[in-house]
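Only one protein chain is missing from this complex, and each of the others stays in its spot.
Take a look at chain A:
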Amino acid sequence: MTATAPRPTAARPTLRTLRDRALRLAELVTTPLLPADYLDLVHPLRPGADLRGRIEAVVPETRDAATVVIRPGADWRPHRPGQYVRIGIDVDGVRMWRAYSITSDLGRTDGCFTVTVKAIPDGKVSNHLVRRAEPGTIVQLDQATGEFCLPEQRPAKALFVTAGSGITPVMGILRNHPELDDVVLVHSAPTADDVVFGTELRDLAAAGRIRLVEQHTDTAGMLDAAAIAELVPDLAERATWACGPLGMLEALEEHWAAAGLADRLHTERFRPTVLVTGEGGTVTFTRNGTSLEADGATPILDAAEEAGVLMPSGCRMGICYGCVLPLREGAVRDLRTGEVTTAVPGDGVLVQTCISAAAGACDIDH
């Protein structure tokens, strides 16, 4: 029996309370700004700041891909290999957000992580990162997220099917899971020189850690699902992860489903497929007061940003839900599936503005 009630061991909470009080006091001096607005000038990566990172280096990988080394702010939480991070960077003065797979080894001692970016034609952010980004640039970050990861129970046999920049999450996995000892990687790229991490992958193959199948599509053409099945005879025994262009992923999904293996295939999509276009309409942001005419092919997010509305946004491909806003009334069409979502007042259906286009007049609560 204890004579006294146990005292809370409250060293940390007290410190936090003290810090909160100090901040509130500081707010009295900085109003209408916040103390953080001043602290950001000198220490943008400090604990408690909005999550940011500083580009430390940009290392070329191929003629159109580069690895960006980023030192994250103090509140960064380590990622799980295979996850992606959303990065907000100012391109020509405009803040743009994109998601990139993290490729670095968790064991890095310098506290940095890396993403590897392939410049796509007309890709504003990817071209900026690969060709123009300077060390020292501050970027905005979100915590790493995504489910394209190995399960706790490691698969005895794994297959990775990748194309182009689809290798990036897989490289993140391979670098961090040396315990995987039966790995087949089927990777497609236009030429041998276009294979991102080509040297490292070939070294892994030479060391016997992976079986590497390179398909150089400029000369050998594209691999279809049946060809992959031929190349990997024990495919049915392998847990499979695939990342690459949509056409490829859909073909694989079809093939795996037909073989009754749908649950063994994990895919990562980087861009939405645009299947249908609706008829567009007037989009009204009820709190902001802005009204705009959006066509049926433009995501509401893009149309709104074009009109100067500050929108929450994320991956811009329909996966992160960072852009979700309540549709108070009206109809939107999912640009990937063509599915129409309607709402009447009171429903407050949440819609992803990055992959939804107006399918008639819409009132969005924002």
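The rule we apply is simple: a residue touches a chain if its C-beta (ideal position, glycine included) is under 8 Å from a C-beta of that chain, and two chains touch if they have at least 3 such contacts; residues count from 1.
Assume contacts and distances are computed from a predicted model.
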For the complex's missing chain, which UniProt name, "NADH-quinone oxidoreductase subunit K", "Linoleoyl-CoA desaturase", "Branched-chain amino acid transport system substrate-binding protein" or "Sugar ABC transporter permease"?
-> "Linoleoyl-CoA desaturase"
In the full complex, which of A:23, A:96 or A:297 touches the chain missing from this view?
-> A:96
Per the whole complex, from A:47, A:121 or A:308 the residue touching the absent chain is A:308
Would you write out the residues of chain A that touch the absent chain, in ascending order?
-> 28-33, 37-38, 41, 90, 92-96, 288, 305, 308, 310
